[in-house]
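What you see is the complex with one protein chain gone and the rest in place.
Coming up: subunit A.
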Amino acid sequence: MPVQCSSCAKNRAVLKRPKTGHSLCKECFFCAFEEEVHRTIVAAELFKPGERVGIAASGGKDSTVLAHVMKVLNERYSYGLELMLLSVDEGITGYRDDSLETVKRNQEQYELPLKIVSYEELYGWTMDAIVKQVGLKNNCTFCGVFRRQALDRGAIMLKVDKICTGHNADDVAETVLMNILRGDIARLRRCTAISTSSEGDEVVPRCKPLKYAYEKEIVLYAYFKKLDYFSTECIYSPNAYRGYARTFLKDLESIRPSAIMDVIHSGENLSVRDGVKMPVQGTCSRCGYISSQALCKACVLLEGLNRGLPKLGIGKHHRLHGKLLSQEPLTEKEEKKLKPPEF
């Protein structure tokens, strides 16, 4: 009892699109998926001819599909972009070393140059070493903050004009929910933007060409195209808060597939009333990276690691920034609070 493709009415349908409910065959699905990404890119004017674009590549399904689709579209529609892969090596044995092998294969398959920047060379710490010091509780904070900056530094080394990331619709919807749940108005306001505004020399603009692509379609695209991707969970503890948001969203999606687009739509159309206090974006007085505090999060985390006080960057310790900058010693009481947990 095969279902016919609702577009060409010739071939057997292979999937039901969550966004539209259409039943499509393989060829019509590839076409629809790629066209949608193309329309997203054109409508938001993400790229200009001649630009050098770094594709943030982890070896996972999203970035592998992104690299594939970007290459296809760049050729099909003559975007005139110079594409390259940019990877971050967090230094996680048994996870990132394996996924980087996938990225290296992608480099050959797609004939794109590849640059890998490592936490070790940038910060002097691998994630393995960080977890040894801080344990499994807050290590995702370190990884997330460092990755963001590492991508920027890699992009500057590669001299790219833009970075594109593989964030998909599910990721964006999760982030909207998380920011609502945390009351983070500043992030809530900017998390649905398809590209970051280019402010400051230290920051390379970023965009999300797969912002409206459902995870389901990304996985099936990779599966039917037989793309080579890496799919193991990070060996360190998962981002629990996001996990809950994700489960909630998946439950909603199973009842109402449009839920993901609906959450994004809500996020995009929220407006914050006048008078709501927003953090003022400045720059880090140590490294020059964008920061709303005197010291950026990466510098505080790094300082904590180097001083043997890993909790320095976890939670709010803004009051200590002055002391850190002027290299003043912390009091015994302050130090006690920031010591690593006993194992």
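Going forward, a contact is a pair of C-beta atoms (placed from the backbone, for glycine too) under 8 Å apart; a residue touches a chain by one contact, two chains touch by 3 or more; residues count from 1.
Everything that follows uses one rule, which is that contacts and distances are computed from a predicted model.
Q: Between "YALI0E11803p", "ER membrane protein complex subunit 2", "Ubiquitin-related modifier 1" or "Pyruvate dehydrogenase E1 component subunit beta", which matches the UniProt record of the unshown chain?
A: Missing chain, UniProt protein name: "Ubiquitin-related modifier 1".
Q: Out of A:R52, A:R242 or A:K311, which is the one that touches the chain we can't see?
A: Per the contact definition at the top, the residue touching the missing chain is A:R242.
Q: Which of these, A:E36, A:E90, A:D128 or A:E253, touches the one chain of the complex that we don't see?
A: For the chain that is not drawn, the touching residue is A:E253.
Q: Pick out which of A:A32, A:L122 or A:C234 touches the chain that's been left out of the picture.
A: Checking each option in A:A32, A:L122 or A:C234, the one touching the absent chain turns out to be A:C234.
Q: Residues of subunit A in contact with the chain that isn't shown?
A: Its contact residues with the unshown chain are 1-3, 12-16, 23, 60-61, 171, 174, 215-216, 218-220, 222-223, 231-234, 238-239, 242-243, 246-247, 250-251, 253-254.
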